[in-house]
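All protein chains but one are shown at their positions in the complex.
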Amino acid sequence: MKSSRAIYLEVGGILAAVFTALLCGFIVILFTSSEPFTAISALLLDPLSSTFNIGTILNKAVPLILTGLALSVVFQSGVFSMGAEGQLYIGAFVGALAGVYLPVMSPWIHMPLVLICAMIGGALYGAIPGLLKAYLNASEIVTTLMLNFVAILTTSYFVNNQFKAANGGGYARMENISKDILLPKLFPGMNAHAGILIALLAVVVVYLLMYKTSIGYELRLVGKNGHFARYGGIATRKVIVVSVMISGGIAGLAGIVEILGIHQTFKENFSASLGFDGIIIALLARNHPIGVLIAALFYAYIQVGAQTMQFGSDMPREVAVIIQVMLVLLVSAQAIFTYLKQRYAKTGQKAVK
Amino acid sequence: ACGKSNNNSASPSTSSSPSETSSASETPVTPSGEPISAIYFVNSMLGDKSFFDSAQAGIQKAVKELGIKAKTVEGGSNAADWAASLESLVSSGNYNVVVVGTSQMSDITKDLAARYPKVNFIFFDEVIEGVPNVYSMLYSQSEGSFLAGAFAALATTSTELKGANPEKVIGFVGGMDIPIINDFKSGYEQGAHYVDKDVKVVASYIGDFVNAPKGKEIGLAQINSQKADIVFSVASAAGLGTLEGANEKGVYSIGVDANQNPLYPGSVLTSMLKNVDQSIFRAIELLQKGELKLGTNEVLGMKEGGVGLAKDELYEKYVPQSIRDKMKEIEDKLSTGDITVKSSL
Amino acid sequence: MPILLEMKNIHKVYPNGTVANRGVDLNIHEGEIHALVGENGAGKSTIMKILFGLEAPTSGMIEYKGQAISFEGPRDAIKHGMGMVHQHFMLAPSLTVSENIVLGDEPKKGFMSMFRDRAKEFNEVERLISTYGLKVNPQAKVETIPVGQKQRVEILKVLYRGAKLIILDEPTAVLTPQETDELFDSIKALVSEGHTIIFITHKLREVMQISNRITVLRAGKTIATLNTKDTNQEEISRLMVGREVLFRVDKIPAEPKDVVLSVRNLEALDDKGSLALKGISLDIRGGEVLGIAGVEGNGQTELVETITGLRKAGAGQIIYQGKELLGTSVAEIRRLKVGHIPEDRQTSGACLTSSIAENLILDQYRNPEFKRGPFLNKKKIKLFAKTMMEMFDVRAQNEDIMAGALSGGNLQKVVVARELSKNPRLLLASQPTRGVDIGAIEFIHREIIKRRDGGAAVMVVSAELSEVMALSDRIAVLYEGEIVAVLDNSPDLTEQEIGCYMLGVKKQEQEVAR
Partner (left out) sequence: MVWQTIWGQIVDLSLFAVLLRLMTPILLAALGGLISDIGGVINIGLEGLMLMSAFTSIAVGSSTGSWVVGVLAGVGVSMLVSYGMGFFSLKMKVDIIITGFAVNIFGSGFTIFLMSKIYGLTGNYSPSGAPRIPLVKIPFIEDVPVLGKLLSGHSLMVWIAVLSVFFCLFLIYKTPYGVHLRSVGEAPYAAQSLGIPIKRIQYSALAWSGAFAGLAGAFMSNGLTNMFVKDMTAGTGFLALAVVLLGNRNPIGILIGSIIFGLASALATIVQTVPNSPIPSQFIQMIPYVVTILALVFFALQNKRRLATLA
């Protein structure tokens, strides 16, 4: 619905923000590095310099896309869940159980089954804060933050006891999941795994769900104006529960895809706060699925850039983190966009006069 | 994290099979013409003042004394990054030796080593056998913890130590309730009970490896509510809080992985060491000379100098003679095999 | 009288490109009551916001007391002795009345004036309240007081700051006739104290009643400035709208048919948990309009919400076309062709951040007609929206723009269009024309009568007695949760008589409003 001019402005704004952020980063690098130019090129160019690194970007983007989608769904229904992290653990755990313990069957059935189990696990776990919010009006921020700890500790208990692999070593994990249901490499010789296809599919599904179906219409309406939705006959409480469950399901999917693509089985503490990164992604994307895709790829790119910079120069990883923070802040700086729009509006007006 | 270490499957006593050592001589060693360019990959971050730092010290020593080139890269706390990070380093072709460790990296290392046969891997704290370009070392932390447990049992009723009380209670503070930490705990308990069957071991976990205030609080709770008077803290940075708490209470503690005695002299009576630095230095030195037995694993226990208690001048100064004598005795028995320690892994 | 304020050729373009003012001239004499009238969206609020420093003019100039001024913000305006009561309440609900009144300019005491001087605050507020007769409890939290009192708080806020020039933007839109009269008394008191008033309203009767002079805006331009005594309502409305406007609702006598809705002994709680409906019984037949009169807060809201399923009933029966409605979901009730124009179009009646089209299909998006497989059929929805906008004269660029960008009148037309589009058998219309300009009022009234003539049962709830009397065939008066009278709307029925029932002075001995 946006005019092409508005899109140009948006893109222009993002470029301006990236440029400014990089400038800040360069200044930091100039002051702290003895080989600033190597560092800068390692930050910017190395992530794209090899198919291997590009594959790494994709792999890192996969869980971010999924958690970002998960959160964009709840955020749109007006629920500020921070629970993707916990739902992701539960989903991964349940999915991994299905992967390890279900009787042998064709991978074509087994793999989807594993994904579905993970989604159900995440969705059911999401239902808890959803129900508490809808029927008791209990703050979802509190419940989800607390339930994250509960999920991590509970899965930790089970993977250290009942479901511990016999030869798991010093760090508890489940038995390895059979190789034929792990996510294959996208292309031989590239390290990107097929999770990216699942993530892309999820983007499309969530897009259709949110913007093309009646459920999406209900979800968004409840988020925008709950009174209005209720007045129109929408069962707002049910919608809230459903939205948190959909979100939990996608978060669970994020968890199992990370397991099947990277870790090969459920490992304690496997997620480095992917659920929280998802919040940033969803906010950066202003809750739009396509935006989530772009934001997640961008986020993965700067994370890989931070790594390549650390590998390829004398910059410690913390400086890379600081640059990453600057990038996130400036890209989401609305003021830059408003400024551009006003400039544009002014010049546009002059032209009319 | 603390002492990120451990053996995956094989039990320590069987892992080094002599038959395989013969293959070592055929294994291509870095030609003397090609200088060693090593990469040390930390699958976490430096600064644990124990395990990873210790390895780093070994590398730095090798740089200084052997003249090798080396770079250290921190892989960060996100386990999902490690495989890709290490591979991107290896595939760059800039390094011919990779130093890396912990059981969390063993699958990744096996996979990489098979695909990059020209690169040599020095792997620590886990067994990798039969891969021709990997040499691995395993530290027997249960043996080391056995010593710590025996020491604590001797200390808790000692009349010469002012802070010790008559109750036979000793403490164990772990970072998390996970197998590797519980291997420390198991060795600790075996050691304590070897000295005195009636010694009670109080074990608690902090829940992570960074929350020093909580580590301190848990240590204090053991001291206050259970009358523990010596605490073995196996919790990386969070464990420092435990040591501080013991010091404040005027009781004792045992450090871990590196020599932590100087942190609170007189309170940290000793530390359970994993001599990661020396073993890595030694491995690099052997590699340079072409004598490293690639393709094999070595278990470094008490006898091999892989683990032990930190005995510095502070130890001499603060630990009563009787306990030191007794410890000597136990160490000898461990070396000779009169005592065997079971690993819980 | 000397000229106090002059605004010359003011233009205002909002950042989103809307041109709200395109040449407004306004001059205000000292000590007068100056009415500012114009259709919805004519730019009345905008020009006042510019005067008060809340918006910057794009061009034009302002002279105040003979000096050119340009305000950075409201603070400057307040310093110059201006005060503004905004169209929408500007109150912090959880603060008390007196806290709201002194907000930003609290009496202080103690070390470096760090603390609030509660005693002084209380005295000041009490003094203002008694001086101007604006009765309100200073200690009450604003969220707990009725709208009429909120309005007084707004005026007290302005007076507290010593404003000489007071801008009142549609202050009577939410008031009952009694409250309006009280407000007018206060306004007259203010003028006699030497204040000057700018007064915005859509109610021409009030304009005639209280103002000295009138400025008419149309489409962002000043059309005329008139002396009140030299003009009449017809002329003003012609200037506002640009054509003749009918003030009467032309309607043929009702032909009541079967009972469509029958309510018996209905009880319900309000949001705070006290009994708001104490056994209401009423019948509405097809083809008639039942008007509900009453001072706001006497159970009107609860009555409509209970019938539409938004509120749980404590006891009683609601029979709609022979079917019990209690326990039926809102969605189901809507499917049974019950239309509901809610009293608050900003929060319940519309979603301001959704498009007009999305607002229009609120209860029909599950209708198979608007779906294609599992998906919504965007094309059909757009077409539907376009048709509705045309039928109901909703003026907007297209159906994709946000509802929030519409003026009040146009937004109300969207709500009405949605509720009437499904040909309701029962139409519940709460405050159907609140804050809407006369052109739109005329239109909406005509539409409602059209439905009646088509056989629908209609219930009209309005705080505007004239509206109730214009539309209804019968009038039920609600007082403290009870129906105290049911009257036939015969030509000899007077506002005074209804007023007596509304204020609880009189009560009929009648059980059911049939």
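Note that the chains take the letters A, B and C in the order they are written out, and that residue 1 is the start of every chain.
What we mean here is this: a residue touches a chain if its C-beta (ideal position, glycine included) is under 8 Å from a C-beta of that chain, and two chains touch if they have at least 3 such contacts.
Every value quoted in this text rests on a predicted model; they were computed, and no experiment measured them.
Contacts of the undisplayed chain with visible chains (whole complex): A, B, C. Within the whole complex, the absent chain has one touching residue among B:Leu161, B:Ile218, B:Val234 or B:Met327, and that is B:Ile218.
Contact with the chain not shown here comes from a single listed residue; of B:Asp177, B:Asp277 or B:Glu331, that residue is B:Asp177. Residue C:His86 is the one among C:His86, C:Arg345 or C:Arg451 that touches the chain not shown. Residues 132, 136-139, 141-143, 145-147, 149-150, 153-154, 156-157, 160-161, 276, 279-280, 283-284, 316-319, 321-322, 324-325, 328-330, 332-336, 338 are the ones on chain A that touch the missing chain.
Touching the omitted chain from chain B are residues 45-49, 53, 171, 177, 200-205, 207-208, 210-214, 216-218, 220-222, 224-226, 236-238, 240-241, 244, 263.
For chain C, the residues in touch with the chain missing from this view are 52, 54, 73-75, 78, 84, 86, 89-95, 99-100, 103-106, 108, 114-116, 157, 269, 272-275, 314.
We take it that only the chains that are shown with their structure count from here on.
Central chain (C-alpha centroid nearest the global protein C-alpha centroid): A. Averaged Cα coordinates give chain A a centre that lies 36 Å from the centre of chain B. Here the spacing of chain B and chain C, counted between their Cα centres, is 76 Å. Centre-to-centre separation between chain A and chain C, using Cα means, comes to 45 Å. For chain C, the set of residues touching two or more other chains is empty.
Listed in rising order, the residues of chain A touching chain B in the complex are 50, 52-53, 55-56, 59-60, 63, 153, 156-157, 160, 164, 167-172, 191, 258, 262-264, 267-270, 272, 307-308, 310-311, 316-317. Contact residues of chain C toward chain A in the complex are 13, 15, 17, 308-310, 329-335, 340, 342, 347-354, 358, 362-363, 365-366, 371, 374-376, 378, 400.
The residues of chain A lying in touch with chain C in their complex are 1, 208, 212-214, 217-218, 220-221, 224-225, 227-235, 338, 341-342, 345, 349.
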